[in-house]
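Every protein chain except one is present and positioned as in the full complex.
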Amino acid sequence: MAAEKRVVFKSSWLPWVLIAPQVVVIAVFFFWPAAQALLQSTQQSDAFGTSVEWVGLENFRNLWNDESYLASFKTTAIFSVLVATLGLTLSLLLAVFADRVVRGSGVYRTFLIWPYAVAPAVAGVLWLFMFAPSIGIVSYGIRQLGLSWDPLLNSTNAMSLIVMAAVWKQISYNFLFFLAGLQSIPKSLIEAAAMDGARPWRRFWTIQFPLLSPTTFFLLVINIVYAFFDTFAIVDAATKGGPGKDTAILVYKVYFDGFKAMDLGGSAAQSVVLMVIVVALTVVQFRFVEKKVNY
Amino acid sequence: MVERRPWLDFLSHAILVIGVLVVAFPVYITFVASTHTTQEVVQSPMPLLPGSHFVENYATALSGDRQGSGSHASVGRMMVVSLVTALVISIGKIAISLLSAFAIVYFRFPFRMAFFWAIFITLMLPVEVRIGPTYQVVADLGLLNSYAGLTIPLIASATATFLFRQFFLTVPDELVEAARVDGAGPMRFFKDILVPLSSTSMAALFVIQFIYGWNQYLWPLLVTTEENMYPVVIGIKQMISGGDAQTEWNIVMATAMLAMLPPALVVMLMQKWFVKGLVDTEK
Partner (left out) sequence: MASIELKNVIKRYGAGKGSNQVIHGVNAQIADGEFVVIVGPSGCGKSTLLRMVAGLEEISSGEICIGGRVVNRLEPSERDIAMVFQNYALYPHMTVFENMAYGLKIAKVPTAEIKARVDKAAKILELGAFLERTPRALSGGQRQRVAMGRAIVRQPQVFLFDEPLSNLDAKLRAQTRLEIQKLHRELGITSLFVTHDQVEAMTLAQRMIVMNGGVMEQFGTPEEVYTRPASTFVASFIGSPPMNLLKNAPDAAPGTITGVRPEHLDITPTGWALQVEAVEMLGAERLVYGRWAHSPTDELVIVRTEESHAVPALGSTLHVTPRAHRIHHFDAATGKRMEAP
């Protein structure tokens, strides 16, 4: 696909008018705030917000030395790894079988994609309801099995709760992409392998999985970004970052520090760190996917 | 399939059905809970079959006429807020992106590429990353607790522009030339030819953006403090703030069902375009 059009229109003023609305919106609501975040991350205001002093990279240094920030980093890392691996594995499983099924893949797809429509906040509430220590139906089931379950007190339980909610929501998205990826593998490759004597299990690992690698990589990045950001609502609804701060993922901490604890400088510094991470991930994804796709 | 392996086919169907059931389970529970009284729901275990209080519960939720703890906003009102927000975001985004993508692809002007990269960068940073200062800007502009404040900052990202740009690049050059020979100027070409051809992309984007707008949580949490401007997803959360014992879970679940309904409908009805749009967006 051409990166440029050969044929263009000539006008000196029209393109400016066309592009103006978008430029205005992103200037006011994106670049200006982003610049502010950068600025604020190098400042510190006093308790009443009346004076501001330049502190250079001190906010960042503080973050580095702040136990709770590092803990949040660790929490987020664990959370995103769990969400990404579980989410991708389960969706891939479902996609592989949906691809196999000659009739009905459309029906299964319909039933598996609608969780995409569910708001993370709602998902959080649903999971909270099902797993609430005293009234949750699943908690009941767990206790019947003889295990204990209390996400309000047990960090591991709380983490499991938000991981499950997050994965449930992401299954549709991953499933769609995996299914599309599998369906785009030429059937002739599979048939050739079958004629060579490869059984389904082997065919999957030696042909389908490698050919899915661009999709897998892409989804990996997307899922990590999802785990970092879109899950705020799930955390807020299901555990509020608790017990204590054990499920406070980074974005939750930004919110909490900025809006509840009123530490603007620290919150801004955290925002900047997050920005850097996202940009890095996106760049990596673009570079890698662009290269891989051209074989 | 390549060879006949009936047991594998059976396994496939079995796994898929289990998958569907597991995915549907939470929603089933939600529905069941929304049809019982609070007492029935908070006992452990709660009943697994629907009850008889469907109409009652939903009416209560919609009107906001409740006794329990947490917020008392009428779900009906909140659904309206969510609907308006989602529609403004999706339609607004599509409109300005069509125009920007058109300008970037079909014209040459100074800083064109600079604008393109600037718009591209916005793809990378979701609103969650810049909440503090963006909130500040919105507050300074006096847009708190308004539809404008709820929607405009979320129109700022460029997914739609990117998608349209990719699509426009695949429109054959000859169509533009034929239009020029026919005497069509740029806006005529845009209106009569480019936009009709983009209808599939627009439909796909509409679904994605509508859901995005409807499901927004963090941002509305910050910019709305008045109950009558809460979107429904915030409303749900506020309802459970009284602690397990006092929360009217059955009403909460009814609200959850209502909250899930419009986006689910949009996805189901426009499934074809949605899938196509989602998969094509990233290519």
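Just so it is clear, A and B label the chains in written order, and each chain counts residues from 1 on its own.
Here, a residue touches a chain if its C-beta (ideal position, glycine included) is under 8 Å from a C-beta of that chain, and two chains touch if they have at least 3 such contacts.
Please read these numbers as outputs of a predicted model, since none were measured by experiment.
Q: The complex has one chain that is not drawn here; which of the drawn chains does it touch?
A: Across all of the complex, the chain we cannot see touches B.
Q: Just one of B:Ala148, B:Leu175 or B:Met270 touches the chain that is missing; which is it?
A: Checking the options B:Ala148, B:Leu175 or B:Met270, the one contacting the hidden chain is B:Leu175.
Q: Can you name the residues of subunit B that touch the chain not displayed here?
A: Residues of subunit B in touch with the missing chain: 172, 174-175, 177-184, 188, 192-193, 196-197.
By our rule, only the chains that are shown with their structure count from here on.
Q: Any idea how many Å lie between the Cα centroids of subunit A and subunit B?
A: Inter-chain centre distance comes to 16 Å.
Q: Which residues of subunit A touch subunit B in the complex?
A: Residue list for subunit A touching subunit B: 1-3, 5-12, 14-16, 18-19, 21-23, 25-26, 28-37, 40, 90, 93-94, 97-98, 100-102, 104, 108-130, 132, 134-137, 139-141, 168, 171-173, 176-177, 180, 190-191, 194, 200, 218, 225, 229-230, 232-233, 236-237, 251, 254-255, 258-259, 264, 267-268, 271, 274-275, 278-279, 282.
Q: Which of the residues in subunit B come into contact with subunit A in the complex?
A: Residue positions touching the partner: 1-3, 5, 8-9, 11-13, 15-16, 19-20, 23-24, 26-27, 29-30, 33, 41-46, 48, 96-97, 99-100, 102-109, 112, 115, 118-119, 122-126, 128-138, 152-153, 155-158, 161, 166, 168-170, 173, 176-177, 185-187, 189, 211, 214-215, 217-218, 221-222, 233-234, 236-237, 240, 244, 249, 252-253, 256, 259-260, 263-264, 266-268, 271, 274-275, 278-279, 282.
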